[in-house]
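Questions regarding the structure given below will be posed in turn.
Here the complex is missing a single protein chain, while all its other protein chains stay put.
Then we have chain A:
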Amino acid sequence: MLTLIIDLVLTYISTVAFGIILNIPRRALNTSGWIGLLSFLAYKLYLMAGGGIVGGNFLGALLIGILSMQAARWLKMPVINFNIPSLVPFVPGGQAYQMVKNFALGNSGVALQYLLEVAEIAGAIAFGFLLAELVNRLQARIMVRFSSKWRHERHRNPKL
């Protein structure tokens, strides 16, 4: 429990810090940190419930995609300000490193195993983003049909 809380706090810090490296606008920093924290929490909970890494990364990426779009609409900013920093805790850095190390030391069999794992995680994240995009487009269509405010906004404002 304590490690979970510490991990969440650290995820928030790492997301905000990566946002500073990418130079996202100052008023987007806090929100992107919270998106990183929430999606990482979902990932951790999924793992605790006995799920695998691939499903967890998929769930995390899906949440990042959906939450980022809500934040982008709310703060009226491009969505890349939120989804790029919050993706950082999901980068399969450990597996990629083991892959490189084993290739360098000549253990190609082990290295290929890690390569496969990296590819699985990357695929899961990409698929999570794809599904999030679908949800966002559906939401936009439904809201434009039923809300006059949205219809008005869509005509006036650039894409988020």
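Heads up, the rule we're going with is that a residue touches a chain if its C-beta (ideal position, glycine included) is under 8 Å from a C-beta of that chain, and two chains touch if they have at least 3 such contacts; residues count from 1.
Here, contacts and distances are computed from a predicted model.
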TODO: Determine which name in "Cell division protein FtsX", "Threonine/serine exporter-like N-terminal domain-containing protein", "Amino acid/amide ABC transporter ATP-binding protein 1, HAAT family" or "Sulfur carrier protein ThiS" the UniProt entry assigns to the undisplayed chain of the complex.
DONE: "Threonine/serine exporter-like N-terminal domain-containing protein"
Open item on the list: One chain isn't shown here. Among A:I53, A:V91 or A:V110, which residue touches it?
Closed with: A:V91
TODO: Just name the one of A:M48, A:L105, A:A119 or A:I142 that touches the chain not displayed here.
DONE: A:L105
Task: Touching residues (missing chain, whole complex) on chain A - done: 3, 6-7, 10-11, 13-14, 16-18, 20-25, 28, 76-78, 80-81, 83-85, 87-89, 91, 93-94, 96-101, 103-105, 126, 129-130, 133, 156-159
